[in-house]
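All protein chains but one are shown in place.
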Amino acid sequence: MNMMDYVVSRVLQGIPLLFGITIVIFVVLMVLPGDPARLIQGEHATPEMTAYLTEKWGLDQPLHIRYVRWLSGVLRLDFGRSLWTNRPILPTVISHLANSLLLGIPAIIGGALLAIPIGVISAIKPNSKTDSLSRLAALVGLSIPIFWTGLLMQLFFSVRLGVLPVSGMAGTLFSVERIQSLILPVVAVVIVGAAMDGRVLRSSMLEVINKEFILTARAKGLSMREVLRTHALPNAILPFFTMMGLHMRMVLGGLVVVEAVFAWPGIGLLFWQSVSNRDYPTVQACALVVATGVFLVNLLVDITYAYLDPRIRFAGTEGR
Amino acid sequence: MGLTGGDGVRDGDLQESILGLENLRTCFYTQGAVVRAVDGISLEIRSGEIFGLVGESGSGKSVTALSIMRLISSPGEITEGRIIFRGVDLVELSEEEMRRVRGDKISMIFQDPTAFLNPIMKVGKQIAEPLTLHRGLGGSAARSTVLELMGLVGIPDPEQRIDDYPHQLSGGMRQRILIASALACQPDILIADEPTTALDVTIQAQILDLLRELQRELGSSILLITHDLGVIAEMCDRVAVMYGGHIMEVAETESVLGAPQHPYTAALLESLPQLSQSKERLQVIPGNVPSAVTPPPGCRFHPRCSYTEAVCIEKMPSLVQLADGRQVACHRCI
Partner (left out) sequence: MVARLKSRLDQLVQSYRTFATSRIALLGLVFIVFLSLVGIFAPILAPYDPTKLVDTRLLPPSREYLFGTDHIGRDVFSRIVYGARVSLIAGFGAQLLSLAIGMPLGLIAGFFGGRVDHLVMRTVDVFMSFPYILLALLLASILGPGLRNVILALGITGWTSMCRIARVQALSVREAAFVESCRAIGASDVRIIARHILPNSLAPITVVATLGIASAITGEAALSFLGMGIKPPEPSWGSMLSEAKLYLYASVTLGIFPGIAIMMAVLGFNLVGDGLRDALDPRLRRRALG
């Protein structure tokens, strides 16, 4: 098994991609209008202060010098300090990334669990009333803007009933307050996730259910339920993993609107705020972390896929 | 009338009927049309025999097999008739009761072992499924039985192969896996639907040999479905010829192949190169397989038959037993 070789070669391929991305991001940020040295002082900007900050942050240096300086820092895992808060960037980015995962992973799992019954029921009786209804429901779920669901839930659960906090991340990890503040944003994401997963699962289940080996399984005397559980679902779940990868990429910044609605300090929120504040180094760090994360997720999905599908895992040992 | 002569007397208990189809009719409902894929057939399969069901594609052979398994799913349905297995009408059984018959008392193997095996389940597990389900075998007991079965069906190195996935085996080996899983519970009847069609010629012979050997060893009856008269000649004790959802002729294999009474059987034999060596050219039955949606009136075969008379168009002939014990559905033979 040369899974290790595969992983190594994938990582080697990924390095130039990430390198290219850092250059693109760096150049793109340079054309951002607005001078951070002045912006940061707000309304009381003085030319002296601006000149001082420009020099201090090296904004007067030529582009390539700044890039090399930045890159050598990155390679030592030093992303510099935020122009806005003057705190070291890396710990900030990492804690925001962790918060995004805290929101995203339960949401992905919840969405998938919800999607399985929907997709299965839909696929068993295609074009039935239940199927049409759940297809429509899935499309509606996909079409509702996620920040609006968030807003509606805030209106109902927080303003009307007052049972859950409106926004923010309260308490410490695993505390009741933290869990309470997680509920609404997670549910908002679950709705979209379940809708997407349900649609994918329905179509892959439909495909699998009409495969011949399902007939073999039934001819053995397995009940429809067992056939679905042990034969159809494991086969239909493979495309599902591509979907999980898509969701994970989503979690890496794509949930910015949810994080904005619920003031959830995730990586998307940090990116958005840093772009608004012209906090270049933080934007750069976020972008690099997101791109690296996406790359790792893709790699993980491919490895999982190979692991789950023996036809890929044993490629090359065909019909020995 | 010598009709009472042969039947039931000759071989006594050995010839006891194990499965009887009585006027079985299976229909498919598609876009306003009703297709009678199996149109009122009666058959009897005896204990310990290999019974052949032969016919062109679209004649209703496979639907017959799936009807016996009660695996016809919507838009198809068994609309009429009885399937008597050991005195019990399978049509009347609940789905739950029928599940206990499938894979245990009656099991089935299919045409294309590649498509009919689950690609992401280890072959050992696939063989073990009926054992776990019907015999409650699990863990090491199931494993050792599976190894035994794999040896029985001629898979070399069962220990090596038991944890393989289907794509790691050759086509012939895959068919052996399907056979092993079908025979796991020593069923009374094995239904084999074109078991060799998807295989290489050399492998075909091996699989047929294996089936015959296993049938002798286990004493199961086999319902062998095929379009290949050569396979019938080699394998079957008795054979039924099917055409357009009807049974045309049923008899001992030698008499059907040696002296066919039904014009369709005769035509089918004519089209077979090995058995009609005297002929210079291969004869092809003129005309097409009848439309299943709007079948011809009277005898299904009359548009292609060279002996068609007025009565053939008016009336459907029923299956009648002749003096030598064979049954034929043809106005000419009465």
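Every chain is named by a letter (A and B) in the order it is written, and numbering of its residues begins at 1.
The criterion applied here is as follows: a residue touches a chain if its C-beta (ideal position, glycine included) is under 8 Å from a C-beta of that chain, and two chains touch if they have at least 3 such contacts.
Note that the structure is predicted; figures quoted are calculated from it, not measured.
J.: If the full complex is used, which shown chains touch the chain that is missing here?
T.: Visible chains that the missing one touches: A.
J.: Which residue, A:111, A:221 or A:253, contacts the hidden chain when the whole complex is considered?
T.: Reading the full complex, the residue touching the unseen chain is A:253.
J.: Quick one: say which of A:268, A:281 or A:310 touches the chain that got left out.
T.: A:268
J.: Which one touches the absent chain: A:8, A:51, A:94 or A:136?
T.: If we include the chain that is not displayed, A:136 is the one touching it.
J.: Identify the residue among A:6, A:84, A:147 or A:305 that touches the chain left out of the display.
T.: A:147
J.: Going by the touch rule given at the top, which residues of chain A touch the chain that is not shown?
T.: Its contact residues with the unshown chain are 17, 20-21, 24, 28, 31-33, 132, 135-136, 139-140, 142-145, 147-148, 151-152, 154-155, 158-159, 166, 196, 199-200, 203-204, 206-207, 239, 242-243, 246, 249-250, 252-254, 256-257, 260-261, 268, 271-272, 275-276, 283, 287, 290-291, 294-295.
In the analysis below, only the chains that are shown with their structure count from here on.
J.: If you look only at chain B, which of its residues touch chain A in the complex?
T.: Touching chain A from chain B are residues 69, 71, 96, 99-104, 107-108, 110, 112, 115-121, 126, 129-130, 133-134, 165, 167-170, 178, 181-182.
J.: In the complex formed with chain B, which residues of chain A make contact?
T.: 211-213, 215-223, 230-231, 234-235, 238, 308-311, 314, 317-320
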